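Working notes, beginning with the structure itself.
One chain of protein is taken out of this complex; the other chains stay put.
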Amino acid sequence: MRTRRFDLLLILPLAIFTLAFLLLPLARLGVTAAGGERGAMAFLAILTEPRYRTSLIATLLLALATTAATLAIATVAAQTLANRRFPGRGLLLSLLTFPLAFPGVVVGFLVILLGGRLGLVGSVTKAVAGTNVVFAYSLTGLFLGYLYFSVPRVLLTLLAAAEKLDPALGEAARSLGAGPLAIQRDVVLPALFPALYTGGALCFATAMGAFGTAFTLATNVDVVPMLIYTEFTLATNAAMAAALSIALGVVTWLALMLARLRATGA
Amino acid sequence: MTLTANAAPPRGAAITARGLSKSFHGTTVLHPTDLHVPAGEILVLLGPSGCGKTTLLRLIAGLERPDGPDMLRFDGEDVSALPIERRNVGMVFQSYALFPNMTVAENVAYGLRVRGMPSAERKAEAARLLALVGLEEHAGKRITAISGGQRQRCALARALAIKPRVLLLDEPLAALDAVLRERLRAEIGLLLREFGITAVYVTHDQAEAMAIGDRIAVMQAGRIAQIDRPEVIYHRPRNDFVADFVGTMNRLAGPVREGRLILDGGDETRADLPAGGPDRPAILCFRPEAARPHAGPGEEAIRARITATTFFGATQRLLVEVAGQPLRLDLPSGLAFSPGQLAAFTIEGAALLEFPRTV
Partner (left out) sequence: MGRRWTTWTGIGLTALLILFLTLPVLLSIVAGLSVNYARGLSAGLTLTWVVQVWDLYADTILRSLIVAAATLVLTLLIGVPGAYALIRRGGRVARLVEEVVTLPVAIPGLALALGLIITYGGFGTFRQSTLFIAVGHVLFTLPFMLRAVMAVLETIDWRVLDEGAASLGAPAWRRFVDVILPNIREGILAGSLTVVTLSVGEFNLTWMMHTPMTKTLPVGLADAYASMRLEIASAYTLVFLVMIVPPLVGLQMVAGPRRERLGP
């Protein structure tokens, strides 16, 4: 039974840390959410009160749009990069995955450099058409920012799946008379489906919880994480902030859970 | 090779190619090649890996683009400019390339679906083909739920379903184990003849080539070394590459004087073979089964020392040495030979070959 004691010793730091800094705070979060003036009805308020509901719907739509666009772009790019060897391929893949390490605030700033008041797009349109096109602080800017941190994430997953795809499958479909779109629909996308599913869920969960990009761009669209922040710091409504946090956490956790069940189950 | 009894009238197109060539990154994999495959013929492209056989197949399929000016006709129609999806060729891949997201029947019906055939019609057609290859019971199964041999037949049925002008098979049996391979190669040969379709079949296995091909094109370093009926390839190979690739070939090197190649080992072994022609150094070749035991009077062709014997059932293979040169001889197993012994043989005169010296 000496090993049993050793095992306990190994797990002890992890157990203490998890209890003290994960489970206890999450429990306190729940208590706080239910302990506000509205009590447990705070959760209901997310759906009934227009300000919260609008924000929730906007966040969901933004996350869904980001996921759809990311999957589409990453599917095309992954098929283009898979099984194609060219000089500098390794460096290119590094560059494409590099943005994974950028915090949301930096991504927001990069969008400003593209579409802000001194942005590249603006100066080009000014030189060409005479108008300074500024989109960084609009929904477009927010969407581009989300795309920026989502695509590299999903691209890696899809690239791995696309490289495992037997090139003969596409050739077989062609020999049977299938055109490019039919091949995508009948052969490629079904084969990539598990990766699309996992990547999509990951992308959706990340987009739902993203904060830094929206914070930097300070768009008039209030995404849920921004709402949590303002509720807590400006409105000092800790209960509502906690309720929103829990709701957001449940949504992202569910998305990832579904993806994993699908990936291991089917 | 005499399965022509139940041959159907040809349903495929004749293939004519002129000057097909291909290089990848400056390396020529196929030198300009001419080829004619009459309608209904099964042509086997045989050769070691890297000889260009798969490239030639993919050029006919339209999966690769030929280098220079080229011409490829199916029954006189120029198809060089058509992509594979418009050439109407059936293709069977080494990995089968069956679609894992579809059932066996859906795989077979896919080409018909792409062509817009109504559902009921294409289901009936798929069922007919599945019955033909003996897969009717597995129609509703997933691809992952059937065995390797069944997948192979499913891939064949899928390629035949579109009533292709030409059937192209790229090492279709290579992924199977030896026993299954032997069984299926007989089945495929029969099935293709029953269909009467023009087929080009790539393999590196000479036994497979012999069993399936009406004609065999042996390929070497991006060229067709010889194209002929299997028995001609075997008995009359044009050069020693073909001879070596198709079966076992013995070689005896020595001087030819007054029309005979004579070797004297000085160790009681000797050879005396008819070679004809002027005096010269020569290499005479013959197959192991061309050796006969020397019986009774008359000149023996070879007196050799036996180094080893291997029992093969009906035959036995002897490893022997003549004047320091090793030979492999196949003889009926009833005859008693033992290592160390001296034995005498004759060689069927018609079996002796001499190739122009290449290297």
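As written, the chains take the letters A and B, and residue 1 is the first residue of each chain.
One rule holds for everything that comes next: a contact is a pair of C-beta atoms (placed from the backbone, for glycine too) under 8 Å apart; a residue touches a chain by one contact, two chains touch by 3 or more.
Please read all numbers here as calculations on a predicted model, not as lab measurements.
Engineer: From the listed residues A:48, A:94 or A:236, report the one that touches the chain absent from this view.
Structural biologist: Reading the full complex, the residue touching the unseen chain is A:94.
Engineer: Based on the whole complex, identify which of A:10, A:40 or A:235 touches the chain you can't see.
Structural biologist: Once the missing chain is taken into account, the touching residue is A:10.
Engineer: When the complex is taken as a whole, what residues of chain A touch the one chain not shown?
Structural biologist: 2-3, 6-7, 9-11, 13-14, 17-18, 21-26, 28-29, 32, 73, 76-77, 79-81, 90, 92-106, 108-114, 118, 120, 147-149, 151-153, 156, 160, 180, 202, 205-206, 208-212, 215-216, 225, 228-229, 232, 238, 241-242, 245-246, 248-249, 252-253, 256-257
In the analysis below, only the chains that are shown with their structure count from here on.
Engineer: Residues of chain B touching chain A in their complex?
Structural biologist: Its residues touching chain A are 61, 63, 83-86, 88-91, 93-95, 97-102, 110-111, 114-115, 158-159, 162, 168.
Engineer: In the complex formed with chain B, which residues of chain A make contact?
Structural biologist: 166, 168-169, 171-179, 182, 186-187, 190-191, 193
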